[in-house]
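There's a structure below that I have some questions on.
Missing here: one protein chain of the complex. Every other protein chain is in place.
Right, chain A next:
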Amino acid sequence: MIEMDDVGVRFGEREVLRGVTVSLTERRIGVVGANGSGKSTLARLANGLALPSSGRVTVLGLDTRREAARIRRRVGFLFSDPDAQIVMPTVAEDVAFSLRRRGLTRQETDRRVREVLTRYGLAGHADHPAHHLSGGQKQLLALCSVMVLDPEVLVMDEPTTLLDLRHSRQVAELLRELPQQVVVVTHDLPLLSGFDRVLVLDEGRIVADDEPEAAVGHYRKLMA
């Protein structure tokens, strides 16, 4: 559950978001909009990576201004560039890195890493250098590193932007199967099929909030 109450975000003189009031309770939520419309900032608000300049954001009942660190432990975030979020040299080590400081034994860490790598088809690459993976595999690795923490909510910022068609489809299929609440910022409109709700942003405001077909139709008109 993500709630934004009259949220505004300013970066210096630039107003990125204004007057955003929304309550996100559905399981699959998409966010679309032109470049610079504020959709990535909206996604970052949902994880406490960005803080509102005005208004209030609560995620799972926690205020992002006061409890951002606790929120980030319960809300996973996937960036569009997987290279930017891979921290360790090898695949298994990168997934295990997420579990550091969680007080788990080495055996439990290894078990959880193996389990998540198997689930997402990367078990055979466990000891491979992370940067040696293809773009799609890197995105899967980034997803594994988030999913190993078993987040309650997953926020994805353009997860298919750097992927080819095959890997985009793979991410779309995985997305459908995830048990978590998922918020996806994307330009990839087919990815939104089957979603419960889609928000359309324009110049920092929500200009449409509807089921996918109607919202995407509104977005297409806006971009025409």
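The working rule: contacts are C-beta pairs under 8 Å (C-beta built on N, C-alpha and C of every residue); 3 or more make two chains touch, one makes a residue touch a chain; residues count from 1.
Heads up, the rule we're going with is that contacts and distances are computed from a predicted model.
Visitor: UniProt names the one chain left off this complex as which of "Peptidase C60 sortase A and B", "Acyl-CoA dehydrogenase", "MYXO-CTERM domain-containing protein" or "Biotin transport system permease protein"?
Guide: "Biotin transport system permease protein"
Visitor: Who touches the missing chain here, A:S37, A:S98 or A:Q137?
Guide: The single option touching the absent chain is A:S98.
Visitor: Touching the left-out chain: which of A:R65, A:R111, A:H131 or A:R176?
Guide: Candidates A:R65, A:R111, A:H131 or A:R176; residue touching the omitted chain: A:H131.
Visitor: Among the options A:M88, A:A123 or A:L222, which residue touches the chain absent from this view?
Guide: Residue touching the absent chain, from the options given: A:M88.
Visitor: Can you name the residues of chain A that touch the chain not displayed here?
Guide: Residues in contact with the chain left out: 47, 49, 69, 72-73, 76-77, 79, 81, 83-90, 93, 96-98, 100-101, 127-132, 145-146, 149.
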